[in-house]
Structures are given as structure tokens and as C-alpha cells.
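Okay, so here's the structure we're looking at.
In this view, the complex is presented without one of its protein chains, the others remaining in place.
== chain A ==
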């Protein structure tokens, strides 16, 4: 579903359009009625937990997974039933799948040889790709002599060499050391923006999705939950799953009165004056609480919500608390010197929590 107010670029006819896509493996439905689109030069991130259908969606676009229902169009062509070899897509698989028996240049030129591109043109294109991905020095190296980041660049250069209509990246940073991911993510973003190729990235990492995608499609159990810009997903999540998965935030249904809201079946009464109020496109009033939205007291306070501390974790500049109140588990962050007992009183820090209201 797309939020009514989302600034969806019009990409029908150009770029990639996935319409009501269903992918089944035997009796298992991996993706159901997924619709999304990628405009030319746009990067869309598909995110969700393991088994949500994001990789199946990408593989269906690539022509490597069976399409049970729906339609896929690319650059104005219906490619739903087209063989993978004829789709003109550039795929970078999760483990990069760099051909181990070919040099870096051999890998990059593979698709051009398969397309019988004339030798001079092929050499020129390979050189341009080596230049783009800064692999000139490594052109004659074998893949086993490369680092993970270099292999990723080879796979990217190989996919881009054929001038694809869309670039598909499957978990592009998952195979790399966590310490390197930040730098390589920025490097990848720079290379993608230099190519101006429509790009679909599949990831389970919220940082990757938020930083690389100009729009994000979030999937759960094979269904598309929300497809919008990172800002909209961050500020107005469709449901508690989106808030939790993408922003580690808590989204509570609330009942709004004239000067306060009631959450957790009326057990938590929060004065309206303590909340920032923003409009929502999802029709009902909800309270968006991030880790820093709380103040914690260990004294009995009538306005505070009593919560049981189930876990406490020292994180250097703060303490991460997991608490449980009225059957709901919440994560919050407190100062490292805060005195924490078995129970705490939770209040909303002034202006740090947001009331998403259809009538703001």
C-alpha cells in the first residue's frame, strides 16, 4: 500500500514497475500482491525481516523466481515471462558471485562478451567500469586475491557494464565486516548516484535502507506493508511493525481527549501539552515513542506509568532498558548514572513523543 500523500514519482513506462506480484515455491507463498516501482535514476530499498519475501521479489524481477501472478514491466517492456538473459537487468547477488576462474576485467566483460559486443567497444566499456569502481589497478587480479569490498565493486561493475535498465542489489553489504559497512555504504551510494541507473536494493538493515533508498518498501510475511520515502516511514509509520523494524520505535493506539491522550487501554494518561502533534495519513490517532521519548523516575508518581524492568544493558553513554507495562514491551534509553530499580515510573519527556493525529 502506498500512503495517500506519498510523493511517488511517475515511472510507468520507464524504470521498473512491479504490479501485484505473487511468488510461490510449491505451496509456499513467498510474496503476495507486492506492488512497487522504481523511477529511472531512483534507488528503492526493499526491507523486511528474514523470510518476508524481499529476496523472492528481487529474484522474480531478475527472472530467477517463478511469477505466479502479477506483472513486471521494465523500460516499457512487459518482462514477466521473459528469460533472465533477455531482461537487461544488472544483478549483484548477496555473496557477489564473482566468477572465480576469471580476472577482474574478465568478470566485468562477461556480459558484454555474452552480448557479442565488438571488441573495441567492450574494452572501452570495461575500462570505464574499472574507472568508475576504482579497480584499474586490480584489472588482472583473480577474485581470490581481492577483499570483500573489492569483490563487491567487481560485481557492481560487471552488472553495470551491460548498461542495465535496472540494477538489483541483494543485501549488498551483508557479506562485509560490520566495521567496514559504514564506509562502504557511503562509497556504494556515491557510485550508484554516479551511474544514474534505476536501482532496487534488498536489505534487512534499516541503516542501509534509510541511507540508500530514496523510497523504501517494507515487507512482512510476503506482503507490502508500506512504500514511501524514508522520512514518511520514519515519521508516520503505517503500523507498529514498521515503527519497530525501521526506527526501533513504539507505536501505541491512543484515545484522544481534549487535553490528554489515553494509551494502553486507558492505563497511561498523557497530557497533550507534553506531546508534539503531527498529522497522519493512516486514519487513527497513535502515539510514536522513540527510545529517547521517555523520562524515567524511581519514585511513585501519579502521572507516571509503572513498568517492570526486564533487561538492562550498559551502552557507554547510556543504559538501554527493556521494560514491560500493561502487557507491552518497550525499549528506552536512560542516562548511565540513572538509578534503576526493579520497577520504574515512565513519563513522556516534554515534546519528545509524537501524537500522530488524523485531525492535527
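Points to keep in mind about this one:
Convention: a residue touches a chain if its C-beta (ideal position, glycine included) is under 8 Å from a C-beta of that chain, and two chains touch if they have at least 3 such contacts; residues count from 1.
Basically, contacts and distances are computed from a predicted model.
Within the choices "ABC transporter permease", "Sarcosine oxidase, delta subunit family, heterotetrameric form", "Cation acetate symporter" or "Cytochrome c1", the name that UniProt assigns to the complex's undisplayed chain is "ABC transporter permease". Of the listed positions A:93, A:237 or A:345, the one in contact with the omitted chain in the full complex is A:93.
The chain not shown here is touched by just one of A:19, A:142 or A:324, and that residue is A:142. In the full complex, chain A makes contact with the omitted chain through residues 25, 62-64, 83-91, 93-95, 97, 99-101, 110-111, 114-115, 142, 144, 155, 158-159, 162.
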